[in-house]
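Take this structure first; my questions come after.
What you see is the complex with one protein chain gone and the rest in place.
And now, chain A:
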């Protein structure tokens, strides 16, 4: 079997608990992401989603385990993995435009000023920022506009993998909707591989090809991989009418409400923890028999 584009193998993270012992956040987590896939990871707070994200970004080292992208092991931060942080992480002394230029200059140190400037303006306009707004400092921008700048900075670098850490967590619902649409638009244009953390079930269904469900910590695990069987392009207003929408949504709600707690605290006993593949498709003429589910899992 060929390895997926991004493969996470037996990833384990333990922290000292401050009393001489150790807390295992997750152990032997193993999953993969294909090239061009949009994957969301859902789970309760403190289950270790951000830790996985930081390891993928190269900002943190796992206790053990291997993360490989495109066949090469991830050892540290790289321009091949762009990150959009929850708190935007724009440099506050630079204007919106200069923040995007900062990223492009790091990626293409040999480019001329004019070329960098042009690319920065192009990506800012893709997320709906034009005119005098791009010359403002982050403190003069709303939360939504700041996150747009942050997304433009990440996409402008064409990273092989884009990591989004709850990018819309701090935004109000209306702004969140608009930026989700912009994210979908810019993503469908570039075909980037995206790995995104979110707390929002509807957001995950709208955006993702696949949703990874994570159980609570300690000994959290990526328990299920739910395929979103709703064709693209998806539109927020019509997606809820799709027959698969509520069955998928109910499955996710049930997991987060019940199963995520029930699965918590069980050590892996040395086995790799592979998520169970779940496919819910009411448009499929075949009923979802257990045998069929099993075939997909294998």
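As a working rule, a contact is a pair of C-beta atoms (placed from the backbone, for glycine too) under 8 Å apart; a residue touches a chain by one contact, two chains touch by 3 or more; residues count from 1.
The rule is simple: contacts and distances are computed from a predicted model.
Chosen from "TIGR03915 family putative DNA repair protein", "Polysulphide reductase, NrfD", "Nitrate ABC transporter, permease protein" or "ATP synthase subunit a", the protein name that UniProt gives for the omitted chain reads "Nitrate ABC transporter, permease protein". Annotation: of A:63, A:89, A:175 or A:268, A:89 touches the absent chain (contact as defined above).
From the options A:72, A:114, A:139 or A:174, the residue with contact to the chain not on display is A:139. Remark: the residues of chain A touching the chain excluded from display are 57-59, 76-79, 81-83, 85, 87, 89, 91-94, 102-103, 106-107, 137-139.
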